[in-house]
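A single protein chain has been omitted from the complex, and every remaining protein chain is retained in its original position.
Read from first to last, the chains carry the letters A and B; within each, the first residue is number 1.
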Amino acid sequence: MAPPMARTLINVPKVARRGALIEIKTLIAHPMESGYRVGTNGQVIPRDIITDFVCLYEGEEIFRARFSPAVAANPFLAFSTIATRSGTIAFRWTGDNGFAASETVTLTVEG
Amino acid sequence: MRRRDFLITSVRLAGGAGLGSVLGAGRAGATAAMMQEAIRQTLGTGPVVPGRVKLGIPPLVENGNTVPVTVTVDSPMTETDHVSAIHVFNEKNPQPYVIGMSLGPRAGRAVVSTRIKLADSQQVIAIAQMSDGSLWSDTVHVIVTIAACVEGNP
Partner (left out) sequence: MERVALCLALNCALMAAVPAAAAAASMPAAERRSGADVMGPELRAMQDDDAANPAGLWLLDGQALWDRKVGRAAKSCAECHGTVEASMTGVAGRYPALVHGRLVDLEQRINLCRTARQQAPPLAWEGHDLLALSALLARASRGLPISPSASPALRPFLVTGRRIFLRRQGQLNLSCAECHDDNWGRHLGGAVIPQGHPTGYPLYRLEWQSLGSLQRRLRNCMAGMRAEPYPYGAKQAVSLELYLMWRARGMRIDAPAVRP
């Protein structure tokens, strides 16, 4: 049986000093079909996009994005946060046709 | 802007519930007027002042499918003085809204990056909404080149 497609690539430092700025980069595999393209059969290819992204740091929302069909395929987002305490950073994407994906990483904060 | 308002207006503008899917290839794209209307609907009628925002986007784009964008806003990002949201709009795509992001003092700095689609050469505008409600912007005119060799199926 074929392995499931890797959905996401998350880049967050594993360790950070308390109060330091950390950069977060996320990539997710998704065609982001805009709903404006016409297929080879002359029919419009139906829209199929991720619509929402949210990032929670120890349960508290630190970043949110709303996508339109104009966000490119395999959506990339880079943003930042201040390392406050050790814990979980959670990422969640939702979209058309019941699409949902989530990932969590652990951040260790020293000092 | 309160989070709930941010979500509601961006749902409407992003064509939530598949509004965009019934539009065929022949439909005219957004116009400058539509873009202004979208800005008004998202952010209200307050003045949008050019400044404090830098819209990093290549002035000449090799392929409109994937255009890297970085928005940087000059802000101390403190509890009392920070960027609460960054929105990107365009003039000529089928829809005027591109992406909306909500930030806050926990961000540390107001720098966000993503990749967008541009259907044609056009104006792109990034608007930052501050915690005091003020609106600041940067506008870039982007030239989108088209691939010369028309490709068939893989």
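Things worth noting here:
Simple rule for what comes next: a residue touches a chain if its C-beta (ideal position, glycine included) is under 8 Å from a C-beta of that chain, and two chains touch if they have at least 3 such contacts.
Here the structure is a predicted model, which means the values were calculated and not measured.
In the full complex, subunit B touches the hidden chain at residues 58, 60, 62-63, 65-66, 68, 145-152, 154.
Within subunit A, the residues in touch with the undisplayed chain are 2-3, 5-6, 8-9, 11, 25, 27-29, 31-32, 72-74, 76, 78.
Assume only the chains that are shown with their structure count from here on.
For the pair subunit A and subunit B, the distance between mean C-alpha positions equals 18 Å. Of all the residues in subunit B, the ones that touch subunit A in their complex are 3, 6-7, 10-11, 13-16, 18, 20-25, 27, 65-67, 70, 90, 93-95, 97-104, 106-109, 111-118, 153. Subunit A makes touch with subunit B in their complex at residues 21-22, 34-38, 40, 44, 46-47, 51, 57, 60, 62-73, 75-82, 84, 96.
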